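Every protein chain of the complex appears in place save one, which is left out.
To keep things simple, chains are lettered A and B as they appear, and every chain counts its residues starting from 1.
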Amino acid sequence: MPRLSADRQHSVRFELNGREVEAQAEPRMLLSDFLRHVLAMTGTHVGCEHGVCGACTVEIDGMAARACLTLAVQVEGARVRTVEALAPGPGRLSILQEAFRRHHGLQCGFCTPGILMSLDIFLRAHPAPSEIDIREYLSGHLCRCTGYAPIVAAALDAAEKLREADIIG
Amino acid sequence: MHAVTDKPPGWLGRSVERLEDAALLTGAGRFVDDIAPPPGTLAAAILRSPRAHARIGAIAIDAARRLPGVAAILTGADVAAMSAPLAAGIKAPLECWPIAIDRARYVGEPVAVVVASDRYIAEDALDLIAVSYEPLPAVVDPIAAMQPTATLLHDKLGANIASDRSFCYGDPAAQFAAAATRIAVSVRYPRNSCTPIETYGVIAEYAASDDAYDVTANFMGPLSMHPVMARALRVPGNRLRLRTPPDSGGSFGVKQGLVPYIVLIALAARLAGRPVKWIEDRLEHLSASVSATNRVTKLAAAVDADGRVRALDWDQIEDVGAHLRAPEPAALYRMHGNLTGAYDIRHVCVRNRVVLTNKTPSGLNRGFGGPQVYFALERLMQRIARELGLDPLDVIRRNLVPTGAFPYRTATGGLLDSGDYAGAIERAVAQGTLAELRARRVNARGQGRLYGIGYAAVVEPSISNMGYITTVLTAQERARAGPKNGAFATATVAFDPLGCVSVQIASTPQGQGHRTVAAQVVADVFGLAPADVRVLGELDTARDAWSIASGNYSSRFAGAVAGAVHLAAQRLAAKLKRAAATQLNVAPDDVVFAGARAQARDNRDNAMAFSRLAAATHWSPGLMDAGDHALRETVFWTPPELAAPSDADAVNSSLCHGFIFDFCGIEIDRVTGAVRVDKYVTMHDCGRVLHPGMVAGQITGGFAHALGAALYEEFAYAPDGSFLSGTFADYLVPTAMEIPQPLMLHMETPSPFTPLGAKGVGEGNCMSTPVCIANAAADALGVDQVELPLLPARLAAHFHPREEFPKGTTAATAVAIGARQGDGAMTLHGRGVVEIARVPQDVWAMLLDAKTLAAIIPGAGAIEKLSETHFRVDVTLGVGPVRGDGHALVL
Partner (left out) sequence: MKPARFDYIRAETLAEAHAALAAHGGEARVLAGGQTLLPMLSMRLARPGVLVDIMRLHEIARYGIERDVIRVGAGVRQAQLQKMFELDKVQPLLAKALPWVGHAQTRARGTVCGSIAHADPSAELPLVLVALGGEVELSSARHRRKVAGEEFFTGPLSTARADDELVEAVTFPSRRPGYGYAFREFARRHGDFAIVACAAVARTDGARLAIGGVGDRPVAREFAQADRTSLTEALDAFSWELDARDDAHASAAYRRALVRQIGHAVIMEAEQCRV
């Protein structure tokens, strides 16, 4: 049974945005710090470190997860996706990202990566959400800039565009 | 193909997609914690006072110092030796330091800074520092703090009142004597904060060879704090280089509060001899960053029988917390020129007192001073209606500054630049279908439901006069100090050798899309697309044009900064037209920029690419006017209307004044007391709208903050100064489920005082919405007094049936229950302190949150984590010592 001792660095191997990565972490290192400061993936933001604001939300094995409520060593062998993986290619934006830009669904953009990750997962599972579905789901995130209305509008619009793309595609 | 026309293509006024967004949406933003700090940078963590008021004895740092990875520990003694106090705007024997020196005055005040190889180790070291505190009585309530017997926060001041100024405009005494009646309200505005999702961050470096500091921080200005910081660091201004990162995760005023932390971390870097980075965590942010002021206001009106207000009598008691930290007491004076709100009231007297209490020092926060003023003023208008049996909306209408009276000089010296208040209200009433809302109220009340309608009419000031704060000084003191006024906005526009356009602004954007609007402005002047224009929003005081007014506050971007960008671009355009005239062989006035070309007005085929023209100025300066070859224009713009306060204390505190009229219908749940906002209508006149999408975003965002302030958010303190809102589970920021979508209405009366006719729009709802909702709650309940935030339990106390003790309750039990729970009213905060020291592991394992520990300790109410090993518990019943492994919980 693997036992990782407190004061040593341990190798953590996992899949990050489709690539195998390996880096060192103490058992106590939070996944949010690991991604940002060890792996230099600074798209995932940190707003509270106690699981309330949702800024740090990433995808772990297909589920939304607060990176600040996850230890780096817990993702050993897992599949992790972060906001850096959302765009289909350099210089391009995903349908969801485009909807955010169109609807001014962001101002400072600090809460945005977490919200995008959450919605990306949500819209895959719920292609035709109602406004209240989206609001309820978004209640796991805090945004201080937008008042949420444009985020909700962007999510509804993205859902529709994704459905269209699905039909066409 | 672009049409040849005099008119620029007109990017302004359109909701173009933001240039900022692509990076932010892909995780490529560069926030302060994202940019690579200099090699060798260490991490700081701050030990903070668990006590609201205590003398600090020995600080034992040896154990922490010995921890591997720890590089330096900074304490109050070091700071006192290396720096000077932060200067304040009032001449009073008060010293404001960025760290507690010998005495802690609020929970969360820095006591020591550990610098270590990483934040984890720095926090380990905090655990090893032992501080001996000798507790002093704490005072939290500003009224109590003013009593002669109150414990003193700053001994040299001799009282807790830092300033006491009275003002008189017109002849209010005569008006009060002559008026039919005097109607007054007495209100308290609570403490809250807009809590941006990104916390503070500072990276500081000290170069001993130059005796110079280089600091990067997500500071938002105002840059009038730069000299304050340089003086505190005891270096000349040109040896404090201050930079901001490209992106900042929201501010809403709050990131002005970085000032003491910039100084503190700069000193830590100097002591450590290495660059130091500090990223504030959320617990630090909530307890000890900055807070809006809480204010106690008595406001009386001399009123005629028809509701016409002849005079106002303001008595404002401003609680700035434990230190008077610059620019405070600005919140008390920002509204001075518009203390009569949207109303034509010619006689005003004011008494302003600034009081110190054992709470976090106050500072900028969205709405700055407005929520406090309008909560009193608009509650008063409703009260007038209630007492005189009038419709509140009629009382508002009867008193408005008349259409056609603009620019209107207020009694206190403000100059309301433009507006049509009555017209805006009538539009809102019609488009927002007030009649239908009133019918809804009749209907709901018919069914026995608690339904109310509230109104608020508000003048939203923007572009602060840098001299308004000197109103706190007497005319003689002002004369001695020299006049202060104006509101410099700066912008630089330049061409590079490929003919591309760059813009530099000193507005330190924090998410408001300044770069996009600046690009729109410049694109219009040069006939380009916004994407062709590169705008830098990060500021570097060593290289960029800036002034004390620079920064991102008082909603000054659209009016002042975008205007300065426009002027700079126009200056370059004029030069460029002269250069083009030679090439195109037409008069300069006949050169038109459109479609990325410079062309002759009458013959669009007579044209050249704009980039070639702009580049040519580099390659052949001879094209330009002799003596004016500048390829870069920097404009410093300040409006003449912003004069220094007059000898009679009249002050035009802000350049622009937008107008907002809100009304709403709310329902209060008969069981829970919860407020449901049924409908919210907000009408804005912010002058010319430069980007409708961003204006809407400012309104929905401000509305969300305001709704939070109205219903959810409060920085709560126990009477002993313990802080009760220390996590995001306690300080309740509303989510998408709590924030309804307001109906936004607009009209535009351009400001005659700004280059583009725009005014600020970002703060208005923070001024109008809390009181609008409070008015609706008062209407629903039919009561005079409502307190923010509108806690369900507080509202329900108005209609829940009075409780009786259950049958068989003995007198003793009843007393015990009463003592533990208050007497049925909301006794939310406790009456004593229990301190738990060094609780062993197995007990730690039981402690998750305030609620839980509170429940473990008999009689305990709220509880606050003071440090890793200390909790403060509010106790509402005397408790004997509770033991945990031989270490007492000390009462």
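Throughout what follows, a residue touches a chain if its C-beta (ideal position, glycine included) is under 8 Å from a C-beta of that chain, and two chains touch if they have at least 3 such contacts.
Keep in mind that this is a model prediction, so the values were computed, not measured.
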Contacting the left-out chain in the complete assembly, out of B:12, B:283 or B:689: B:283
Full-complex contact with the absent chain, from B:730, B:763 or B:779: B:730
From B:178, B:207, B:405 or B:793, residue that would touch the chain that is not displayed: B:793
For subunit B, the residues touching the chain missing from this view: 119-120, 123-124, 127, 281-283, 671-674, 712, 716, 724-725, 729-730, 732, 734-735, 737-738, 791-793, 796-797, 800-801, 803, 805-806, 809, 817, 820-822, 824-829, 841-842, 844-856, 861-862, 865, 868, 876
Touch list for subunit A against the chain that is not drawn: 1-7, 26-28, 30, 33, 49-51, 54, 57, 60, 63-66, 68-71, 73-74, 76, 118, 122, 136-137, 139-141
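One rule holds in what follows: only the chains that are shown with their structure count from here on.
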Chain centre separation (subunit A, subunit B; CA means) in Å: 29
Footprint of subunit B on subunit A - complex, ascending: 26, 28-29, 36, 41-50, 52-53, 55, 82-84, 86-87, 93, 97, 100-102, 104, 106-113, 116, 134-136, 138-152
Subunit A partner contacts - residues on subunit B that touch it in the complex: 15, 17-18, 20-22, 24-29, 31, 33-34, 120, 194-199, 247-250, 252, 281-282, 510-513, 693-694, 696-697, 699-705, 727-729, 733, 735-737, 739, 741
